[in-house]
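The structure under discussion appears below in the form of structure tokens.
Omission of a single protein chain aside, the complex is shown with its protein chains in their original locations.
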Amino acid sequence: MSVEYENYLRMNKFPHYWCPGCGNGVVLKAFIQAVDELGWKNNDIGMVTGIGCSSRASGYVDFNTMHTIHGRALAVATGIKMSNPSKHVVVFAGDGDASAIGGNHLIHACRRNIDITLIIINNWIYGMTGGQYSPTTPTGTIATTMPYGNADPDFDLASLTIGAGATFVARSSVADPIILKNYIKKALTHKGFSVIDAFSNCHIQWGRKNKFGDPVKLVEHIKSVTVSAAKAKKMSPEELKNLFVTGVLYEDKDKKEYTESYFDMVKRAQSQTKGGR
Amino acid sequence: MRYELRFSGVGGQGNMLAGMILAEAAIYFENKHASYVPTYTSQVRGGPTKADIIISDNTILYLEANSIDYFMAIHPRTYDMYKSDSKPGSIIVVDMHMVQVPDEDKKKFKVYELPIVETARNKVGNVITANIVSLGVTAKLANIISPESLFKAIERRVPPKFLDLNEKAFEIGMSLVK
Partner (left out) sequence: MKRAVVANGNEMVVEGAIDAGCRFFAGYPITPSSEVAEGMARKLPKLGGVFLQMEDEIASIACAIGGSLGGEKTMTASSGPGISLKQEGVGLACIAEIPLVIINAMRGGPSTGLPTRIAQSDIMQARWGTHGDHPAVALCPGSVAECYTETIRAFNIAEELRTPVYVLSDAFLAHLSTKVELPGKEELKIANRLRPTVKPEEYYPYDTRFGDIPPLADYFSGYRFHVTGLNHDKTGFPNIDPVLQESEEERLINKVLKRQEAISTYENYKLEDAQIVVVAYGSNASGAKEAVDAARESGIKVGLFRPITVWPFPSIPFQEVAASAKQIIVTEVNLGQIVYEIERIMLGGRAVTEIRNGNLIFDTRHPRSSAELSTVLQANGTPIRPNQILSQIKEVA
């Protein structure tokens, strides 16, 4: 079954703003396929983004969309979700947007377990502003603000979000678009805060500085630094050292979702005659 | 007529509540105008606090107390910190076991040294009633709100099961003033 992309895209906004071959389009496409398979209605979907190349995604989809300010998409999305708990709210964010400037909002959205899906387009760099290093830039690699090789340790966003309380965390990459789509679909239907750590290629801002200026070569490189959870099981910690495990890395269906907890509290408040005068 | 009262002590002693009760007594039960301004440092417990109450027959425009008629201090720190706004000849009440009033102040003001905290602890039987003991003292000394009104305002604010205790505290407080 083929997807009628025009049903989901604002066709008059194309051609898009991204560089040819950018992984952002691959992630967006996987997301639309997932929405299509779920049969969700455009009217019922909200997409919120921050600032960055990846955050431009909200302009291209024909949903209720908001392109906010750098790092704050999850906080805005929380407001949208709380005022419309029955609707689907999705956040697209860059690695910098989600984990540097927006890191505090990220851990607290995880902690609350609010029913929002966060798709991080993790291209290991600040793409939009020209290639400065981000919290996920691999240690030792080159960025405009790390011209001698990144001295900072890099973040594993899956471990971070699992630790912070997200109840569905999966990692995939633009090298495996079908698997990525399947994980996004699972994330969208998961009740609770779900995170997709989608490794993506910014061959322009990260790639060129690190000998991966060609998108195909960079996608190959992404493949070479990731390993599926099934394979990883059979590998020793030594072998896994510089690899990122992909797959559904965490799923918890028992932790209570936040809008439910909140509106349960509302019921309690309304049944009390005392207090809250 | 404008009458200004200041209750001071440290956080946790209940001075703020006493001030609020006084203002409410004036508004609810004597049909007067009153305002209440609490001042506290960032700490809630143990930090110096004061509550300023202004009672007037007319609308109160300026809402800060700066010419105090009645000042009550049950902590040495707040006595020094907050006495400067007291009018010459005005009433100052201190807890005699806590605050040492210098002789020069005794010449300037009408000073009453009373065992407020000790009375709450030993005669009423619970130290947390010190603020209500203070209100009893105030009913007698300031003579600005009638004891009946004050007690009605106390009733509004304290949990019913502690009402008897507070009534006792209020009466013993009044009796401290000979």
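Letters A and B mark the chains as written, and numbering starts fresh at 1 in each.
One rule holds for everything that comes next: a residue touches a chain if its C-beta (ideal position, glycine included) is under 8 Å from a C-beta of that chain, and two chains touch if they have at least 3 such contacts.
Note that the coordinates shown come from a computational prediction; the quantities given were computed from them, not determined experimentally.
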item: Hidden partner chain, touching residue among A:25, A:59 or A:165; value: A:59
item: Identified contact with the non-displayed chain, of A:4, A:44, A:220 or A:239; value: A:44
item: Residue touching the undisplayed chain, where the options are A:24, A:54 or A:68; value: A:68
item: Interface residues of chain B (partner: the chain not displayed); value: 20, 23-24, 27-28, 33-42, 60-64, 66
item: Interface with the undisplayed chain - residues on chain A; value: 10, 13, 42-44, 46, 48, 51, 58-59, 62-69, 72, 75-84, 87, 104-105, 107-108, 262, 265-266, 268-270, 275-277
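FYI, only the chains that are shown with their structure count from here on.
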item: Inter-chain centre distance, chain A versus chain B - centres from mean C-alpha coordinates, in Å; value: 59
